[in-house]
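In this view, the complex is presented without one of its protein chains, the others remaining in place.
Letters A, B and C mark the chains as written, and numbering starts fresh at 1 in each.
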Amino acid sequence: MSEIKFRSDVTVELVKHSASDEDVVWAARVSTAGERSKESVGPVSESKGLINFLMRERHGTPFEHSVFTFYVKAPIFVWREHMRHRVASYNEESGRYRVLDPEFYVPDQKRKLVQVGKAGAYNFEDGTKEQFDVTDKAFRESCEAAYIQYESMLAAGVAREVARGVLPVTIYSTAYVTMNARALMNFLSLRKKDEDSLFPSYPQREIEMVAEKYEEHFAQVMPITHEAFVANKRVSP
Amino acid sequence: MSEIKFRSDVTVELVKHSASDEDVVWAARVSTAGERSKESVGPVSESKGLINFLMRERHGTPFEHSVFTFYVKAPIFVWREHMRHRVASYNEESGRYRVLDPEFYVPDQKRKLVQVGKAGAYNFEDGTKEQFDVTDKAFRESCEAAYIQYESMLAAGVAREVARGVLPVTIYSTAYVTMNARALMNFLSLRKKDEDSLFPSYPQREIEMVAEKYEEHFAQVMPITHEAFVANKRVSP
Amino acid sequence: MSEIKFRSDVTVELVKHSASDEDVVWAARVSTAGERSKESVGPVSESKGLINFLMRERHGTPFEHSVFTFYVKAPIFVWREHMRHRVASYNEESGRYRVLDPEFYVPDQKRKLVQVGKAGAYNFEDGTKEQFDVTDKAFRESCEAAYIQYESMLAAGVAREVARGVLPVTIYSTAYVTMNARALMNFLSLRKKDEDSLFPSYPQREIEMVAEKYEEHFAQVMPITHEAFVANKRVSP
Partner (left out) sequence: MSEIKFRSDVTVELVKHSASDEDVVWAARVSTAGERSKESVGPVSESKGLINFLMRERHGTPFEHSVFTFYVKAPIFVWREHMRHRVASYNEESGRYRVLDPEFYVPDQKRKLVQVGKAGAYNFEDGTKEQFDVTDKAFRESCEAAYIQYESMLAAGVAREVARGVLPVTIYSTAYVTMNARALMNFLSLRKKDEDSLFPSYPQREIEMVAEKYEEHFAQVMPITHEAFVANKRVSP
């Protein structure tokens, strides 16, 4: 029998990008300059003001020419939320084409387990030691039992696409995700909670972990744009 | 403990639509007539030729003004494929907002369990009695065990969004799906196998069961369009 | 020679719709109810609160199942802006397939002709009598001269798609436009100026005239949704 692995993280690799603050300025300046040239871009100091203006006035299209491709590993329940973002491109590993690896997400002790407040605006608080233990045990037992059943069906010659039905939504899956900077900011505004957001959101912690990693890459590749996004209270343009 | 239910079907209800063959003709005739009037539509007999022409020449936009809203119940592994169709609107029940019902899909004896051929073009054959029994038992045991773990976490006060992690992808979920006729034909061309398709597809049987029900509604609401789709070898325009 | 007509309006006909406040409630309740039934919708009085909640929290998807189809007549310079809205379906009359009618938009005396302020936040003020006269004369002479050239090329046997090159962007064109209520609110937030908007916009007056007519239909078909849109400062969800 395969060895079952448990983890409590998600991973995000920036595979490639075609993104920069300068590209935002190019794209915006075409409105007024009509000509494309280094001169039309102007100094970075002016770019800052222009990018902030675009963000504040919600002129979103200049951000669409900057594109990121990520390679992401996350549990299926995260992918289920992620793929509701339709302005994005996805290629995910297939449970029809391959045997899925026995790797499962399990909440660690930092994961707040108790939900308070009302639908649409939940807050989360630390669970007790007992709650953590119940959860940890339930995940480990369930995942292991399910994977054994999965393998037994495969061993009997049952098709992978059928056998996978018993696997829990906490199993990991991997995918390429391509999003432009505008779609990415929309993702961040919805999937990352922030005190300073004009429109607060209440994402599930695990997709927020993906969003946090996306935001690090975004801030590094497009620092002026990211700063303007934060300064404008994380309203996606 | 809640009673666990097993089923082997999917359900599709046509909630509402704003679709008709006549609307396709209206939309197409605006290209040439410029004026909207009953006269510009002309007799149904001519419509047939026009709709067939649009389909054959792959003029897809006139089909976009006809819109269907379905209410669908299917296992999560079907939804995972369904939601890759981005030109569609979805509202699905939420495992964060509510306790999911203990209702699970299990393959019945008609479900071909054995996959032959190579990746991308699998064909399926009947399983043996033993294969069916292994599968049936694995599904029933797994789903029941997982749901018991789910309920134990809920009973301990663990948040629904955490506890659901152990539930298998064969659990049912429900959603509203709105698609226009063009997107629907694209769905049908990819998710329903047909000997006469110009571009054959190899859908998983369970999403094909949804596609079959979509196609029945489509054929009833837009019979001329459906006929042209079939006559043109199910190439979505 | 054809008679040249001038107008100063746009027209919008609501051809059909599949839209209602109740549909928004259905779609939203699936998250929590999981079952579709009349009971799950509840009384209209509760709907109001729910729709307002969705709007405020920017839960946009429940508004996507309500769809409008309009038949619109507007000058080409309006269509150029309109078609930048990508979440919409269009069928427009074709200058390749038919001879375009000699009907042109000309600003009337109410149209504010003078632009003040800076790029991205223009305001408009009344023009002088002289400015109106210059404009009126320029439009009438230009359109007439261009259409005569158009007809002379057609008379010489030149293809319509070539000859139309000389026609000005103020010539009218007609199209079917299908948009769901979410896309429509986005359109309204960008294309209709309103003192009470959280994010003010500065649309060109002529596309605003289209937006005003869209909004009338929207308010009539989905009064509770429209009220919530206004109450939430016209931020599209």
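Throughout what follows, a residue touches a chain if its C-beta (ideal position, glycine included) is under 8 Å from a C-beta of that chain, and two chains touch if they have at least 3 such contacts.
Predicted model, so just to flag it, every value in this text is computed and none were measured.
Engineer: Of the listed residues C:Trp26, C:Tyr90 or C:Tyr176, which contacts the missing chain in the full complex?
Structural biologist: C:Tyr90
Engineer: Looking at the full complex, which residue from C:Arg7, C:Arg58 or C:Arg111 touches the chain that isn't shown here?
Structural biologist: C:Arg111
Engineer: One chain is left out of this view; which of A:Asn52, A:Thr69 or A:Ser197 touches it in the full complex?
Structural biologist: Selected residue, touching the omitted chain: A:Thr69.
Engineer: Counting contacts across the full complex, list the positions on subunit A that touch the omitted chain.
Structural biologist: 13, 15-18, 23, 26-28, 30-36, 61-62, 64-65, 67, 69, 71, 89-94, 97-98, 100-101, 174-176, 178, 180
Engineer: What residue numbers in subunit B mark contact with the hidden partner chain?
Structural biologist: Given the touch definition above, subunit B has residues 32, 53, 57-59, 61, 84, 119-121, 199 touching the missing chain.
Engineer: Please output the residues of subunit C touching the missing chain, sorted low to high.
Structural biologist: On the side of subunit C, residues 75-77, 79-80, 83-84, 86-87, 90, 95-97, 105-107, 111, 113-115, 119-120, 122, 124, 127, 130-131, 134-135, 138-139, 141-143, 145-146, 149-150, 152-153, 156-170, 204 touch the unshown chain.
Following the convention adopted for this analysis, only the chains that are shown with their structure count from here on.
Engineer: CA centre of subunit A versus CA centre of subunit B: separation in Å?
Structural biologist: Between these chains, centre-to-centre, one finds 26 Å.
Engineer: When the C-alpha atoms of subunit A and subunit C are each averaged to a single point, how far apart are the two points in Å?
Structural biologist: 34
Engineer: Counting only residues that touch at least 2 other chains, which ones in subunit C make the list?
Structural biologist: Expected reply: 32, 61.
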